[in-house]
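Please see the structure below; I have some questions.
All protein chains but one are shown at their positions in the complex.
Right, chain A next:
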Amino acid sequence: MTLAVFFGCTFIAFGPALGLFVFTIARDPLRIIILIAGAFFWLVSLLLSSLIWFIAVKASDPRDEPLQKGLLIFGVMFSVLLQEAFRFLYYKLLRKAIEGLVALSEDGCSPISIQQMAYVAGVGFGLMSGAFSMINLLADTLGPGTVGIHGDSQLYFLTSAFMTMVLIFLHTFWGILFFHGCEHRRWWEITAVVVMHLAVSGSTFCNPLYVGSLVPSYLLMATAAAWAYLLSGGSAQNLWRFLLCLRSGPSPQPGS
């Protein structure tokens, strides 16, 4: 009955992202376009970084294990930097797009703000990253066997699903932080995003000691979430009102 594992892991990994998509993105075609373009940018960054890594691996001795491990670490770090670079490029593109949208609109206002674009771009990055992380694993969950015959942890699929979920969230929040930093020329925000990304990627080298990778990632996600919330105009007061299901007048809703 590994169909149960398949569906369970799929919904754990992609459920929240799917929720975000359905409730905040699906109704607006412009947001969908930005989402897909963002996913595509992430894909290109992955392609380039994996090309470099692949060349490096082919050019080296496959039997030298420390070298291969070193190449992998190098590959991961390089990929992180390239993803952030492509996020920057996407920011530039969206900035240009806003000018175009303003020109096309009747009232001189863009139908979508840069903060909304930042959020959607983040979700796009996250979804594509999650897809590439999880799809081949999900294909293997359909077979009769589970991980463990070589001594690996039995919770492999489950922890992978949770890791994917946290990464999708992280990409969303990093999108918001990064774009905010670029908008307001706060380089330390951009640096913080890059450092957080490197930290989360680096923590996965602790696997199979999953507490070493999942716990810091979730803590970082909580931090990034709070920061992104604050940068988007939220405050503790807003949060309190939201939880009490009260509508307040002049204060802007979080995320809009």
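The rule is short, and it goes like this: a residue touches a chain if its C-beta (ideal position, glycine included) is under 8 Å from a C-beta of that chain, and two chains touch if they have at least 3 such contacts; residues count from 1.
Keep this in mind: contacts and distances are computed from a predicted model.
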Undepicted complex member, UniProt protein name, chosen from "Acyl carrier protein", "DNA-directed RNA polymerases I and III subunit RPAC1", "Exostosin-2 isoform X6" or "Nicastrin": "Nicastrin"
Sites on chain A contacted by the missing partner chain, in the whole complex: 1-2, 4-5, 7-9, 11-12, 15-16, 19, 23-24, 46, 49-51, 53-54, 57-58, 60, 62-63, 65, 68-69, 72, 75-76, 79-80, 83, 129, 132-133, 135-137, 140, 143-150, 152, 154, 156, 158, 160-161, 163-165, 167, 200-205, 207-208, 213, 242, 245
